[in-house]
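To start, the structure itself, in structure tokens.
The complex is shown incomplete by one protein chain, all other protein chains being positioned as in the whole.
Chain IDs A and B follow the sequence of writing; residue 1 opens each chain.
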Amino acid sequence: MTVQADVRPLEAGESGWQPAPRYRILRELVRKKIAMTAIVLIAIFYLAGIFSPWVSTHDPNQQELTVEARYAGPSSDHWFGTDRAGRDLYSRVVYSARTTLLFTLVVILTGSVFLGLGLGLLAGYRGGWVDALIMRVGEVLSGIPTLLLIIAISAAFRTRITDLVFSLKENTFLGDDARAIVPFLIIVLASLPFAWFGSARIVRSQVLAIREQEYILAAETLGVSTVRLLARHVFPGILPIFLVGVSASMAGLAFIEVALSYLGLGVDPSTPSFGILLNEAGAVRTFQQFPHVLLFSGIPLILFFFSWNLLGDALVDIVEPRTYRR
Amino acid sequence: MGQGLAGYILRRLLWTVPVIFAISVLVFLLLRLGPLDPIESILGQRYTEEGAERLRAKYGYDRPIHIQYLKYVQNLFQGDLGVSTRHQNFTVAEVVIPKIRVSAGMNVMAMVLIFTLGVPVGVYAAFMRGTFIDPLVIGFWLLIDSIPVLISAVWAPWLFALKLGWVNLSYEGVLHPNIILPVMVMSLPGVAGVARLMRASIIQVETEDYVRTARAKGLRERTVVVSHVVRNALLPMVTVIGLALPGIFAGSLFVELLFGIPGIAREALDAVLAPDFDVVLGLVLFGSILFVLANILIDVAYGFIDPRIRITATRGG
Partner (left out) sequence: MSNRTLGLMMGAVALLIVAVAVVFVLVLAGGDGDDDDSAAPASEASDRDAAADSGTDDAGADATRDTSREDSRDDSRTASGICGENRLITFGDDPATVFDPIQVGDASTAEYTAEIFGGLVTLDLDLNVVPDIAERWEISEGGRVYTFFLRDDVVFHNGRRVTADDVKYSLERAADPANFSPTVLDYLGDIVGVRDKFNGSASEISGVQVVDEYTLRIELEQPISYFLQQLTYTVAYVVDREQIERDPDGWTRNPNGTGPFRVKVFRPLEEIVLIPNDRYHLGPPKLDEVVFSLSGGSLSTRFENDEIHVAVVPALELAGVLSGESPLSEYYLPVPQLAFSYLGFNVNEPPFDDPLVRQAFAHAINREAINEVLYFDAAIVADGILPPTLPGYSEAVTTYPYDPARAAELLAQSRYAAEMPRIILTFSGSGGDPPDTLQAYQQQWREALGVEVEIEAIEWSAYLRELRRGELQMYAAGWIADYPDPENFVGKLFASDSRLNHGGYSNAQVDALLAEAATLQDQEARYRLYHEAEQLIIDDAPVIPTFWFINHYLVRECVQNWVDPGTIVPKYRYVEIDTSGE
């Protein structure tokens, strides 16, 4: 809800988009040292998230209720120190990375890729009132106070989820994870209505631009099927700019989960999350006395956001070297 | 510009009505059919069926839901946004307007700060491109952009109030120096965006014909840069101002929470959780209308700047 100034700078103009040669982006990325650093950092973060049970050194929720173990500084046993209940901060950070990873992945796949790509293609191809409807709804959805509505939706569903949790636990492969997954799904569902529009808009304008290209017109007149047309000509054209959009929106997306969990409206309290970590560390006085708690739980998150921002910036330069505009 | 543009605006405005209507219905249903109950929050542990019934009747929550909605719309057209159940006897307007004023004040200041920092940074980076300074400057502001408010709202008061003793933290009104720290915390993350846009804009303008012509005419470099490049590069920034317009009235939740500022975002959070039906609905409607109007304004502004976009936009929707 802050004044976010970097609004839709990433869309290509209507005029003259040339599909990039297949591996140009990759080559350019490798050449850029900053982008490589960002990719490495993101990879570390994600690997920590994927392999958190193996990478962590302790159970993230295991408390050690002794005065010595409380707020202990970094040591060989506790690499990032411990928090107020003597829990191992490093393991909590690693598991928080897993929460962030899961949340962003699920929302990107369902929201940006599935809904965004689908609705964007639909709007671009069908045009007319379908296009107008999708665009207007998206505009308004992205315009109303997003976080507010996400909170409203997730609050509305956070009532008695116990029965659902237990039926999932007993009838599916989820087992004990069901307790963590249901609140998680709630915030995913709450975020979805607001996650598709960015990419849908990019896809739509790309489709409009590409359709103007002569080879597409030619292919259409030649009677090439729509699916083939999409697969062979449209998708490759859309992909780079789509990636730019996703990487630019990543930090904001991950922040939704952090914000909700910080407010106590996000993931289950026994699921480590950066929101919960920051809430526990986030008192000025505590920071003054035990800076390691905020630093070690904050810096990984900052680096994660920073890496995505850097990568997004680098991708813009590569995909649209001359300019970016509406 | 005449006929086409007017028709275009008209069509967009016509689209706005059903969309906002749909959103109001959706939010209304979400609130009324959801499990959160304002009567429960008002009565707390003193809840009795009888007392709850009386309160439901008082606020009209006992009627069928479509009647409730029609009643709401009817009141809306008479300029009545309803009453707050969290602040009994206060109307929605009385609750919301002072808070919008606070948030608007802070956001305007934040925007000025963002632009006064972001534009020069972008210009500088653009003219330094090719050197290591360009990525360094942009990278620095991207780093600032990456620090969540949740974290800066902890270290900034610690550093500036406790360590250095430069500022006080109590909220004393929008026009009081104590507001400077929260405004800084709120705006610094936005600088990177403006700087990047400005940088890109400059780079584009540099390649335009009229700049080349100006250079070819042998104008002094300074004149070229100031009166041609920077001036024209500033134009797309209109978009940013326009897009930030609804944000001006949105407030920043965490800055308001952590610095104790009575802004609209905090009110909204409390209203959603209470829940305070009419306040939430009023805020959502207000926000959507503002946003839609701002969007149309931007498109129109762009139509003036670049007729090509107007035409394609007309075609597209």
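Operating definition for what follows: a residue touches a chain if its C-beta (ideal position, glycine included) is under 8 Å from a C-beta of that chain, and two chains touch if they have at least 3 such contacts.
The model shown is predicted, which means the values in this text are computed figures rather than measured ones.
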Selected residue (touches chain absent from view) among B:73, B:93 or B:234: B:234
Listed residues B:135, B:157, B:193 or B:287, member touching the removed chain: B:157
Positions on chain A where the hidden chain makes contact: 61-63, 65-67, 69-71, 84-86, 155, 158-162, 165-166, 179, 183, 264, 268-270, 279-280, 283-290
Touch list for chain B against the chain that is not drawn: 35-38, 40-48, 51, 54-55, 58, 86-90, 95, 98-99, 108-109, 111-113, 115-116, 157-158, 161-166, 168-171, 175-177, 179-180, 231, 234-235, 237-238, 241, 257-262, 266-267, 273-275, 301, 304-307
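Convention: only the chains that are shown with their structure count from here on.
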Centroid distance [mean C-alpha coordinates] between chain B and chain A, Å: 21
Residues of chain B that touch chain A when the two form their complex: 15-16, 19-20, 22-23, 27, 30-31, 34-36, 107, 110-111, 114, 118, 135, 138-139, 142-143, 145-151, 153-155, 157-158, 162, 186-187, 189-194, 196-197, 200-201, 203-204, 207, 236, 239-240, 243-244, 246-248, 250-255, 258, 265, 268-269, 272-273, 275, 280, 283-284, 287-288, 290-292, 294-295, 302, 308-309, 312, 316-317
Residue ranges of chain A touching chain B (in the complex, touch as defined): 1-9, 14-15, 34, 127, 131-132, 135-137, 139-145, 147-149, 151-153, 155-156, 159-160, 204, 208, 251, 255, 258-259, 262-263, 275, 278, 281-284, 287-288, 294, 298, 301-303, 305-306, 309-310, 313, 316, 322-326
